[in-house]
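Missing here is one protein chain; the remaining ones are kept as they sit in the complex.
Right after this comes chain A.
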Amino acid sequence: MKKKARILMFAGALLPLLLFVFPLWKITLEAPQYPTPLGMFIYINDFADANPHDIKNINLMNHYVGMKYIPEAIPEFKIFPAGIIITTILGLLIAWKANYKWYLYWFILMILLSSAGLYDFYLWEHDYGHDLDPKAIMKFTNPDGSVMGFQPPLFGTKDILNFTAHSYPQLGAFSLGLGMACSFVGYLLVRKENKKQ
């Protein structure tokens, strides 16, 4: 059983590497004028068009309400890949050498880091949706009189003016989640066996 758990830990440590191949997240914008919706894939090291020129066209839409252009690169594109590589190496070391309890510690570490990542993503989204050019062409206010923001949802679907925005994790995020689950299941398996003994 310990062997099985170790294999799970190995797999768990390696799975997040798929983030270098598959996107983490996708934001899709639907509107009547876009029979093919605009879409942006978020990778740990890049923003990419869902269809050719989508980001350029999202920027063009957004400049009307004073949103900034989606940057070519953000610091996270360096930090996130490094984080993944470090935690993978750590995970592999744990799988190779460490006591099963470390599976749980790695799992907790990954939970913390992923939450931090998501929070960072939320902050960026919030800034992107609220830090508007004071010379914005169109200014909208909420019913309470405050300036309307255009923050896309962190997770789920939301109507923003004429657009319906969807924000959902993609294969990369699922790989990360599965890897984390592997480590946790590995931990549970050993713990269960230990209890029986």
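The rule we apply is simple: contacts are C-beta pairs under 8 Å (C-beta built on N, C-alpha and C of every residue); 3 or more make two chains touch, one makes a residue touch a chain; residues count from 1.
Keep this in mind: contacts and distances are computed from a predicted model.
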Field: Identity of the absent chain, which is to be given by its UniProt protein name, from "FAD-binding protein", "Thiosulfate oxidation carrier protein SoxY", "Response regulatory domain-containing protein" or "Sec-dependent nitrous-oxide reductase"
entry: "Sec-dependent nitrous-oxide reductase"
Field: Of A:K56, A:K78, A:K101 or A:H130, the one touching the omitted chain in the full complex
entry: A:K56
Message: What does the interface between chain A and the hidden chain look like in terms of residue numbers?
response: 36, 52-53, 56-57, 60, 64, 137-138
